[in-house]
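Pasting a structure here, questions to come.
Apart from one protein chain that is not included, each protein chain of the complex appears where it belongs.
Chain naming follows the written order as A and B, and within any one chain the residues start at number 1.
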Amino acid sequence: MMGSAKWSRLTSRQAFGLAFGSIIITGLIFLAIFGRWLIPYDVEAMHFDHLKEFPSSEFLLGTDRFGRDVLSRLILGTSTTMLIAGASTALATIFGTIIGLSSAFYGGIFDKIAMRVIDVIIAFPTLVFAMFVIGVLGSGIFNGIIVISLLFTPSIARVVRSAAISIVVLDYVNVARMRGERTLYILFYEVAPNLYPTILVEASIRFGMAILVTAGLSYIGLGPPPPAPDWGTMASEGRSIMFSNPWPVFAPSIAIVLAVIGVNLLGDGIGALLVAKPSRASGSNVK
Amino acid sequence: MRTKRLDANGLSVGVVTGFTLFLLKRVVGSILVLVAISMILMGIIQFMPGDAVDMLLRGISPDAVNPEVREALRRDLGLDLPVWHQYWNWISGLAQGDFGQSYTLKVPVGPIIFSRLASSLILAVPAIIFMIVLGIGLGVLAALSANSPLDGAIQLISLVAIAMPAFLVGSLFLYVFAVKLHWIPAAFNAVDISLFNTWETITFFFTALIFPCLTIAAETVAHVLRQTRASMVEEMKLNYVRAALLRGLPQGYVIFNHVLRNALLPAITVIAINVGYVLGGVIVVEFVFSYPGIGNLMLTAILTRDIPTMLGTMLVISAGYVLANFVADILYSILNPRIRLS
Partner (left out) sequence: MKHNWNIPFSRRKLMTGASAALATTAIYGTLGPKKAWAQSIQRGGTITLSVPGPVSDLDPHKVVSHESYPATFHIYSALTRIGSDFNAEPELAESWSTNDGGKTWIFKLFENAKFHNGRAVTAEDVKFSLERVLDEKISPRGFSSIGPIKSVSAKDRYTVEIELTTTYVDLPVDLGGIYPRIVDRETVDQIATVPNGSGPFKLASWEPTGNTVLTANKEYHINGEDGRPLPYIDSLRIVPIKEPSSEFAALQSGAIDVMLQLPFDIIPEAQNNASINVSATASGYHSISLHQKPTFSLPNDNAHLLKDIRVRQAIAHAINRPALLKLAIGGFGTVGNDQPIPPSHVYGHTGLEPRSFDIEKGKQLLAEAGVEPGTRLILHTTAGRPGLLEHGLAVREMAKAIGLDIAVDAIDISRYWTDIEYRAPMYMDNWGARQTINASIKPFYETGGGNNTAGYSDPVLDAVLNQAESEPDFSSRKALYNQAMEMISESAVTIIPYFKGYYIAMNKSVGGVSAHPMTYMWLDRAHKKA
């Protein structure tokens, strides 16, 4: 892979972060895929005699207001959250890269129009717009993925474009053009490989934000409808019994926090590993 | 910072043109963006299932409603008009400052939106100030003590702060301080402010708002912090810094007049972007704390399919964000004239 990975570049703190982040993310992906075979109880089973219980040997994280096992729901919630956050990030990355690359490469009218449109979409504060659209069109996994990818695509496009612009003008690209190589080839084999690090870092940040936006929407009631064991929904449902038993709220909340921390650490680590120097105007804090 | 241009006779010409032109371009651009947003909003609403009349007739079997009556009610609200006609009515009203009449409340929407906006600003502005001051301050601190334990601690806290969703922080604050300890009111509009004198009003607002503001600000502080730190660390590596220090200039002077200035440029962009996050965070916090701001107004309007209010609130929120970006752009260009000319 281009953008050589120099392990020596990492400080010990960054290395620790990278390791920690990788462990968390790997764990989450593992749970997301294999979770349904690992859960001790059926996520929908209501144990009428065990309502709102604290953690015990029978129910490791306790039960919620319906008597459902919190641990099982937490594990299965991993796949819902990972699905929405992951799919929207993946879609946004793919489309954002395509748009950003094309914009940088072709320039001209296409570039100008694309940038204007991107300006408009970026002008919407993400969460507000997501609430509006989902409030209007209805909640659900599909709608959530579409809305979040739509909102994240422009930021990725912009980052990719600014990174790509500096490469597209390089000599060896021009040489390839003159050689008559097909555009797609140039884009994919000459330009893109230099962008992997930037794209990866940006995608990891987006992934973290996607998890937070998903959880936020679910909390307000605009997420995948019950009985889906989504983390945000779990936190919202547990809200009213927080006096008597805070576990149904704490467990998914801690899961959210851990997931986002893991993703961010991983992203930082990869960034430090692969990128020579972070560019100023873009990077870790683009919305 | 303005370039002086001289014409053939050596007289300065177009001194102001450069900046004014830039300003004008940006203003026009912002307005165009808002127009585009208004069209997009209107478009999305067309896909909404159910309209205000359905809400009016809810709970009654559709078989039992006279279709003529339903049509008459829709006509009263202008819901039978084609989209472009409704859009035109709305936009031309807006141009005169009229936001239309609420479908559900039968009163003009404009005054409601703006009074709610004022309430939200009471939350948002302190949060933004907090974000800027704390974000830049901690960022500089972390950069100056890079790789030390202090830096590590600051980075760790910011890492966790970014990961904590606003609703979680807000709910925790609410439960601990309002529901359990009764230090802050659990519901703002329940308290009868008219009974307070001036001092009591001030202390009330302060104690009541501190937690919602903290909630909103937490994540944004972390973003600004990280960016400031990163830019400063990069800037300090540059040759001119070492050169200036070698020449004997005091460290404080170098840091604040050169390093910080240059490092702040990307920070301004990040701040502008995070203003957008503050706006989003305000809505979540309003929901959690039952605070009567513009966010709750929008959420209620969506629920009741009150289109004028929905459009009005969304537009105002977006306008606020466009304004923030506009200000950031101008500031950026003042500080960095090179951008202006590109």
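Note that in this section contacts are C-beta pairs under 8 Å (C-beta built on N, C-alpha and C of every residue); 3 or more make two chains touch, one makes a residue touch a chain.
These numbers were taken from a predicted model, which means no experiment stands behind them.
Put simply, the hidden chain is in touch with A, B once you look at the whole complex. From the set A:I165, A:I241 or A:L258, the residue in touch with the chain omitted from the display is A:I241, counting the whole complex. Of the candidate positions B:L41, B:I112, B:L138 or B:I273, contact with the hidden chain is made by B:I112.
Touching residues on subunit B toward the chain that is not drawn are 49-50, 54-66, 69-70, 72-73, 102, 104-107, 112, 116, 174-175, 178-179, 182, 185-187, 189-192, 288-290, 292, 296-297, 300, 302-305. Listed for subunit A, the residues touching the missing chain in the whole complex are 44-46, 48, 51, 65-67, 138-139, 221-222, 225-227, 239-243.
One rule holds for everything that comes next: only the chains that are shown with their structure count from here on.
Chain centres here are Cα means. That of subunit A falls 23 Å from that of subunit B. The part of subunit A that touches subunit B in the complex is made up of residues 11, 13, 119-120, 123-129, 131-133, 135-138, 208, 212, 215-216, 219-220, 232, 235, 239, 242-243, 249, 253, 256-261, 264-265, 277-278, 280-281, 283-287. Subunit B meets subunit A in the complex at residues 29, 33, 36-37, 40-41, 44-45, 47-49, 147, 152, 159-160, 162-168, 171, 175, 179, 223-224, 226-227, 230-231, 234, 265-266, 269-270, 273-274, 276-277, 279-281, 283-284, 287, 295, 298-299, 302-303, 310, 314, 317-318, 321-322, 325.
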